[in-house]
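Missing here is one protein chain; the remaining ones are kept as they sit in the complex.
Chain lettering (A, B and C) follows the sequence in which the chains are written, and residue indices restart at 1 in each chain.
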Amino acid sequence: MNILVTNNPLCKGRLGNLYDVRFSEVSALEILKCARGFVHLGHSLITHPTAGGLPPGHSPYKSIVITAEATTPNLAFINAIEHTIAQYEKSTRPEPKEHLEDFAALDFALVCK
Amino acid sequence: MKLEVGYIDIKDVQFSDTSKVAAGVLYVEAEAVRKLVLEDARIADIQLDIARPGESVRIAPVKDVIEPRCKVGSDLEIFPGMLGKVKTVGNGRTHVLRGSAVVTCGAIVGFQEGIIDMSGPGAAYTPFSETNNLVLIFTPKKDLPQHEYEQALRMAGFKVAVYLGDLGREVTPDCVETYETYGMLKAKEMYPDLPRVGYVQMLQTQGLLHDTYVYGVDMKNSLTTMINPTEVMDGAIVSGNCVSACDKNTTYHHQNNPVIKDLFAKHGKELIFAGMIITNENVFLMDKERSSDWTAKLCAIMEFDGVVITQEGFGNPDTDLMMNCKKVEAVGVPTVIVTDEYAGRDGTSQSLADVDIAANAVVTGGNANEVITLPKMDKVIGSLAEVDVIAGGFENNTLADGSIVVELQAIIGATNELGFSRHSAR
Amino acid sequence: MVKEIERAGIAVVHICTITPISMTVGANRIVPAVAIPYPLGDPKMPHSDEVALRRKIVEKSLNALATEVDGQTIFE
Partner (left out) sequence: MIKIVHYINQFYAGIGGEEMADHKPEMREGIVGPGQALMAAFGDAAQITHTIICGDSFFAENQADATATILGFVEQIKPDVFIAGPAFNAGRYGVACGSVAKAVQEKFEIPVVTGMYEENPGAEMFKDSVYIIATKNSASGMRDAAPKMANFALKLARGEEVKASIIDGYLPNGTRLNFFEEKRGSERAVNMLLKKMAGKPFTTEFPMPAFDRVAPAAAIKDLSKARFAIVTSGGIVPKGNPDRIESSSASKYGEYEYAQIGSTPQDVYETAHGGYDPVYANVDSYRVLPYDVLFELQKEGKIGSIHPKYYTTTGNGTAVKSSAAFGQEIAEKLLADGVNAVILTST
């Protein structure tokens, strides 16, 4: 079963049959860093870290699917996650406080299938 | 395949007792449109408005823009598989109410973007400042989930566009153009010395509210495939995408795909428009690999001598773009890619999320992060309530004089990646 | 960084887990490492094995430094 790292409360109780859900109440950036830890150990990304059409820093929620098995770390995955983190770190946008359900629904839809 | 397109030039849209097209004016019976839209119980209310070029009007948040068209003299229908029955379009005759558009407007999600200014500095950035727009402002039934609302709004837009398009069926067009494609062997026989050029269109498929439909099929569930360019003119590809205003392809953009137009313009003269591939931009990395493998494979099978690849959206679709480019180049087919940039407000950040050395021929629609001040308009259609949370907006961006400061990404079509506009960057 | 040091005429061996990154940063002598968080070790091994592993990689690196190369070379 693949691992889902997420801070999206919608994913918390509902995707247990699809993924090994690792939920934690942290920022989207922290979720990315957590995913990076996995990638550095050789886990593969299943979903792209910038999935969804929202620019970095716009949605407070982030869900990323990662393989349970680890092999040799893959350059494309490292580039993808590092680049995403760099963009998130550059974003000065304050985390949105409104429309949280909308953001959660969009993020959820990316990993629910 | 052969499609005759008759263009009926529309110079104005007006409300009237009966809907009709006469002397270049599109008359709309508002009540008929209301009734049509309210057939869908998910929609609680609808308001209609008209926005004309040059007026001091701002429309927001825009979801889609659709051009009214109809099929003439056959049982074919516009928007096959979506609204019309599933039957291959792209043949026969199509009438277009050129210069008019249906603009759908409604906050499906709270942070939705999409501004059209009909005049002022913002007007130069959107093609829809030049069309006579019938604007539909939706109010959904209470507690309607976003995806249901999106679907209801999407379908309502198509219904109204088809209703208006039908008004042009009996009208004599101002001009008629013919677009014809040939099979591989015939094309080679007709133009043995011309290069075979293909077009690869990447369609936005980033999930909920970011989808594109082809003959009613959600493109994210499709393998990379082929389509005839004339089919696209008949509404075979429609937008279900409500986010990313500046570089999303509205249904209007699909109907008037400029790459298709410009390849046809040189078709049989400088090149053979030899075929069109459509592929997706999925969030699953395995899908990205598979889809781009298929793009390259189809380019090889079609023996293209070169292809134009266009993107939709930004961020991880840059990865799809680079995969497509790299793999197509690797099978020996030269590419030109069309994209846009997110280089930061000062233009100094890295423009693309992914780059590859193979991408040595790039056309850009400009930097979506560049900031623009849009002066106050006399009238707002829809709502500006969310303008500070839209993707191109930022906090405290409404100035004392009522003007708003946004990034270009908030404006519909500003950095379009089909190359629809002249906007660019260096 | 690799390039600037080499440009100054100092021989550099780059020990790096993701050798394609090493290629893009322009290293000429490249030795693959164990993993990103522990390029020259392996926490899963007993200490003595880990040191032996590290020594192997360092010896390989020394060998790389002692070998003439005419372009980017990975010493597997």
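Operating definition for what follows: contacts are C-beta pairs under 8 Å (C-beta built on N, C-alpha and C of every residue); 3 or more make two chains touch, one makes a residue touch a chain.
Everything numeric here is computed off the predicted structure, so don't read it as measured data.
Screening B:A296, B:V338, B:A353 or B:M377 against the full complex identifies B:V338 as the residue touching the chain left out. Annotation: of B:P140, B:G366 or B:G382, B:G366 touches the absent chain (contact as defined above).
Among B:A123, B:L263 or B:M377, only B:L263 touches the chain left out of the display. Residues of chain C that touch the chain left out of view are 1-17, 21-22, 24, 26-29, 33, 36-41, 43, 50-51, 54-55, 57-59, 61-62, 65-73. With the whole complex as reference, residues 124, 195, 197, 258-259, 261-263, 266, 270-271, 305-308, 310, 334-336, 338-339, 341, 343, 346-348, 351-352, 355-357, 359-367, 370, 408, 416-426 of chain B touch the missing chain.
Rule of thumb we're sticking to: only the chains that are shown with their structure count from here on.
Chain C has its Cα centroid 50 Å from the Cα centroid of chain B. Centroids of chain A and chain C (each the mean of its C-alpha atoms) stand 32 Å apart. In chain B, no residue touches at least two other chains.
Those residues of chain B that touch chain A in the shared complex are 109-111, 145-147, 204, 206-210, 241, 243-244, 283-286, 288, 313-316, 319, 342, 344, 349, 353-354, 389, 391, 394-395, 409. The touching residues of chain C, counted against chain A in their complex, run 17-18, 20-21, 35-37.
Remark: chain A residues 44-55, 58, 76-77, 79-80, 83-84, 87, 90, 93-94, 96, 98-99, 102-103, 105-106, 109-110 touch chain B in the complex.
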